[in-house]
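Just one protein chain is left out here, and the rest sit where they should.
Take a look at chain A:
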Amino acid sequence: MLKHRMIKFILSRMVAPILYLVAFGWGLGRSINTGSGSYLDFLVPGILALNSMNIAFNSLSPLHGERVYHKSIEEYFTAPINPLSFVIGKILAAILRGMISSAIIIVLAYLFGANFMITPLFLLVLILNCAIFAEIGFYAAMTIDSYEDMGRFNTYILMPMSFLCGTFFSPDKLPKLFYYFIHALPLTHTSLLLREIGRGAPPELLSVLVLLLYTAVCFWLCARVTKKAQQ
């Protein structure tokens, strides 16, 4: 039953990224000149980044209902388990979903004829991206009170990020102030890293550090909010 649901969940969330891949990469992209390589090759890392962000974040949105409406979260909070294992379990499940859907995108991208390399660091970056947005999803689900606000988080924060954070175009061309703002966001570093690693260029280690920092800080926030929820 759970597996069935997981597949349905992943597929429904992947319609948009796959359409981006088809429309902008395979369709429109063939006539775009990026200077180095095809636009499809440029786009695939961006799609992987935004897709894993969306899947990981939204894997945690049911937690909101579990906390506010069904209250099934009480089952966990009255059980003799470490609150941290609750946080870790939820985040690992979201990472798993994010990685399964990434695998689907990777296969499709190769079928469309994209060229990119997958190294262990490439996978690590994807995993960190899933972890960060799973944690942000967790934190949102534990603190936001209404279902509508959960939806607004998607529309006003995730949606703009999925277009602006180095996913569809290079952030180098942005105005200075905006450039710095975009570089404070984790998704930008994921896109840039995946693109560099994918085309065999040396990765920017500072970006890896930024992702690690985000992962750690967000985890700490999740742990804190979980402990507080049990008071």
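The rule is short, and it goes like this: a residue touches a chain if its C-beta (ideal position, glycine included) is under 8 Å from a C-beta of that chain, and two chains touch if they have at least 3 such contacts; residues count from 1.
By definition in this document, contacts and distances are computed from a predicted model.
Undergrad: From the names "Molybdopterin-dependent oxidoreductase", "LutB/LldF family L-lactate oxidation iron-sulfur protein", "Carbon-monoxide dehydrogenase large subunit" or "ABC-2 type transport system ATP-binding protein", which one matches the UniProt record for the unseen chain?
TA: This omitted chain is identified in its UniProt record as "ABC-2 type transport system ATP-binding protein".
Undergrad: Out of A:Ser146, A:Ser170 or A:Gln230, point to the residue that touches the absent chain in the complete complex.
TA: Final answer for the missing-chain contact: A:Gln230.
Undergrad: In the full complex, which of A:Arg30, A:Lys71 or A:Arg152 touches the chain missing from this view?
TA: Checking each option in A:Arg30, A:Lys71 or A:Arg152, the one touching the absent chain turns out to be A:Lys71.
Undergrad: Which listed residue, A:Ala23, A:Ile81 or A:Ile118, touches the chain dropped from view?
TA: Hidden-chain contact among the options goes to A:Ile81.
Undergrad: Pick out the residues on chain A that sit against the missing chain.
TA: 1-2, 5, 62, 66, 70-72, 74-82, 230-231
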